[in-house]
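Apart from one protein chain that is not included, each protein chain of the complex appears where it belongs.
Presenting subunit A:
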Amino acid sequence: MAHGRRKKKLHFSKIYTFHCGKASLEHDEHSQIGGPGFSRVVFCNEPESFDSSIHNYPNNYVSTTKYTLATFIPKSLFEQFRRVANFYFLVTGILSFTPLAPYTAVSAIVPLIFVIGVSMLKEGIEDWRRKQQDIEVNNRTVKVHRGNGVFEPIEWRHLKVGNIVKVEKDDFFPADLLLLSSSYEDAVCYVETMNLDGETNLKLKQALEVTSSLVEDSHFKDFKATIRCEDPNANLYTFVGSMDYEEQQHPLSPQQLLLRASKLRNTDYVYGAVVFTGHDTKVMQNATDPPSKRSRVERKMDKVIYFLFAVLFLMAFVGSVVFGVTTNKDLKNGIMKRWYLRPDDSKVFFDPKKSTIAAFLHFLTALMLYSYLIPISLYVSIEIVKVLQSHFINQDIEMYYEEADKPAHARTSNLNEELGQVDTILSDKTGTLTCNSMEFIKCSVAGTAYGRGITEVERAMAKKTGSPLPNGVVIGGEENGENVTETSSGIKGFNFTDERIMNGNWVNEPHSDVIQKFFQLLAVCHTVIPEVDEESGNVSYEAESPDEAAFVVAARELGFEFYKRTQTTVSLHELDPISGQKIEREYKILSILEFNSTRKRMSVIVQTEEGKILLLSKGADSVMFPRLARTGNDFEEKTREHIHDYADAGLRTLILAYREIDEEEFQNFNERFNTARNAVSADRETLIEEVAETIEKDLILLGATAVEDKLQRGVPECIDKLAQAGIKIWVLTGDKMETAINIGFACSLLRQGMEQIMINLDTPEIKTLEKLDDKKALTKASKECVLKQINDGKAQLAASGAGSEAFALIIDGKSLAYALEDDVKNLFLELAIGCASVICCRSSPKQKALVTRLVKDGTKRTTLAIGDGANDVGMLQEADIGIGISGAEGMQAVMSSDIAIAQFRYLERLLLVHGHWCYRRITSMICYFFYKNIVFGVTLFLFEAYASFSAQTSYNDWFLSLYNVFFTSLPAIALGVFDQDVSARFCLRFPLLYQEGVQNFLFSWLRILSWMFNGVCSGVIVFFFCKKALSHQAFNDDGHPVDFQIFGATMYTIVVWLVNCQMALFISYFTLIQHIFIWGGIALWYIFLMVYGAINPITSTTAYQVFIEELAPAPMYWLLTLFVVASALIPYFTYSAVQMRFFPMYHNMIQWIRVEGRIEDPEYCQMVRQRSIRATTVGPTARLVASRRERHRQTQSI
């Protein structure tokens, strides 16, 4: 590699005429260097020296793991026992070693150890994965100076403060570096900071001039410098320090600091000195522990568990009182009642003389006994289920993005069911809804519309109607969206097809001169830098904004190739319409009038080869039309029409116009312009603007361009489906208002005819106040202004009533700052909720997070935030669920998200299919868990009542402890992992099904309590039927009556059968797995009983031989099992049958359709589908309906 070669290149910094050089580096802060907070000293190039070693800065090893080997056990145990239920089981486990225990200690501890062990194992595995990731990062290599000018690659983790490293193109910086020099002459380099702040444009960094000559490896042989700077901190945009080099002190600024996690772009290599390593780096200092999120369902489940605790305490209390009273009666005045219990010589637990204490101790015992009400294995089962569910999400082939080789990735498994309950989606725009690439798609020149490209919006609309697209491609069918042929030409930024003007055909068009000027303007009026590939001669462009790149690419493709820019000229290859030859043309750039958001236009003044001076201008229609000359614009009307159409199709439009200027006018202008530019006063910008204003007038219209801010594939359809599912979508973007509105149109969140409520602070009064620099007055006025607009908006909403008219709220960042203040925010929220679409533009990352919080806290509904950049991190973390788009290169959003998907459109499947399923599965599983434990608990309690509440269980200790872990948990887990009420296809077909989750039908208190009630009923039936059937008579024909162990084992058998059969009735999806788990659970019980009963009686106690010798030979046992199980299930079965038929829930209706829809009752099928496609206010469907209505109205009026 030719290290010596240095690129000479034009840089953005030099074209920008308004920016004057570098900002002064002399801040007050520099005086603090060496003082507190600014104590860091870095000896460059001598990391091993004594001076460096005394500082003992950490090495570059980075660890993101939660635990280390040493802390894993205590920390994760602590984590586990922070859960109330687990803590309770720990306490009962410890108590079980005391004589208080109603069962043996081992049988209580084993399930707890099992459950905790599995949870810890899961934690361990997750942390191990994190560790693997760390290892990967830490072992990346970078070239480091090893002395004598030799650079050798070493692993990142060995990097030390003071090392000189060489980073090459497209590599990440391994630590925070001080830029010393680069492959460019002026020691600049381009840095992509996407991972840090989500901004996609490149940042320019520049080294100090004194070090810029160190451009070869060998130059570093004797390089010595000392850097003194601030201590590690989290602020990405500040850096204060100084460098002692060659006995001179040079101030340092953020301009010289290259941050870890950012990437070197467009620069062959840079040299840098390591200043901060490992956890001292700014990015690591910024890393906060992601907030641990818990789903709504789980939080509610906690409440249910508290409720169960209350029931448990109540039961224990009642039992203790009865026990106390009966115990007390056992010994009255020295006379024993139940003498066989020897109350006269009793330990404190049964001592009638101290019956109050005995009752209290019994209370503790009862708390242990009834612990079976609380499903010990619930948490661990949920965790297992969620991990498996996440696995399914990760493995879903439909959510795999082929182009980027990215499958969906559920990073936390905590929130799966939350996906089924999303009420509001807060979406970022760039990179999320759009691909962040602009494509030149249409243009209107001289009143003629060109361009046959199809926008994503048109595609979505055409798909809805099934109508042919303008270019004749018919897209039909509901579900074969993938068949749509990609119309893109394969050239980035260009999606234009129109044979009328392509391939030089434009010369034959009626207004060929205008067309020529149009494309010349596109090729000249910009700030793009061309880069010519020396080998192939192809030109590529380096543009600040993707729109501009799209323009020059379009110009190139149409025969106006911009290939060279110097400080003062722009050169094109263009077609000469007369000779038909490609000729070179050079335009001399006299002046650039820059674009900014208030001007909304950009102009260049150029001199052609012929000596004509031209003002070329492009800008937004709102500012360009008023600046057109009053005459000579015949096609203005036509252009306006086209612009309207383009905007409706979601395209970004610009008006192109020009004017010839005579020499004199230009000189005049130039003088004033230069004066203004060189002014030092604060209002310099205003002066420049005023001067520019004077020359940008009387323009002659050329036409309009339409650029598609390319939506990601399938975004409009996805939004439509989500809207159908009743999910609200808000767009929060950092973009300009116009862009945001365009995208709103593009993805059908906005449409023509929607009432737009705009809230901004662009009023003249505010602007005046801004100039006056009176902060207090400004704040007050602004707030009032925002408040007034909000109230107006609300009034508007109220006025329209519940009419079909849809409103859209569009608010900009400045106003948002006031709207989010405590006293205004609720008003703002009310307004926003009333609107069909909400778009917040120019919002800062912080505001995005605040809006998310407002929605989350204000509506108490589940919010989902989706974004791709680091600027979305706050929002992702604040929302109930954060979804990161992993399509782009930046990983920051993904790293802080809960689930990463590659494309916005996968959200549809993620929510409607996986979300719905996970929600249904988890809630069903939890309800079932409560049910089965209540059945068990009730039988225990009722038996107590017949054992004078002495806390004796009818079950063997091991039956008790294995109930939750073995015989009943696996089917519940299978339910949680595999159950499907409705197949994926139907989930997508009937999006309204999703509302079952949003409205929380499946986990309402009514449903939870119904299941509990079912449990109580079943428990009561089981116990009393058993008691009645197994009273004192002989159990079999051998005359043996029922004893304690037969009774316990029989009842237990019935409970196992019952809960498993209940499961079988409950689920609607039997795969082999379900069959194995349900029937296997029952079989396992019999096997266990036989095996356990075969080991010696000292261990097996009451279970010894009980099955072989007593139960199995007795017809009574089998008949009773059948009888009790059936009678306990009939109520539920009847209820289900009635509900299914007469009060079907939505998923029931869909199940009907699946079973019989095609055979009978097509009307019914249609009806359900009709109900699903409801009147929405946003999305392509709504738009279609609205436009039909409009057309209808028009025809009527004619």
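Note that in this section a contact is a pair of C-beta atoms (placed from the backbone, for glycine too) under 8 Å apart; a residue touches a chain by one contact, two chains touch by 3 or more; residues count from 1.
What we mean here is this: contacts and distances are computed from a predicted model.
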Exercise. What name does the UniProt record list for the absent chain among "Tryptophan--tRNA ligase, cytoplasmic", "Histidine-containing phosphotransfer protein", "Serine/threonine-protein phosphatase 2A 55 kDa regulatory subunit B" or "ALA-interacting subunit"?
Worked result: "ALA-interacting subunit"
Problem set entry | Options A:347, A:630, A:776 or A:860, residue touching the unrepresented chain | A:347
Exercise. Touching the left-out chain: which of A:55, A:140, A:337 or A:500?
Worked result: A:337
For this session: Name every residue on subunit A in touch with the hidden partner chain.
Result: 102, 335-342, 345-347, 349-350, 391-392, 394-397, 400, 402, 405-407, 917, 946-948, 950-952, 954, 978, 980, 984, 995, 999, 1025, 1027-1048, 1068-1074, 1096-1098, 1101, 1104-1105, 1109-1110, 1114-1116, 1119-1120, 1122-1123, 1126-1127, 1130, 1133-1134, 1136-1137, 1140-1146, 1148-1149, 1151-1152, 1154-1156, 1164, 1167-1168, 1171
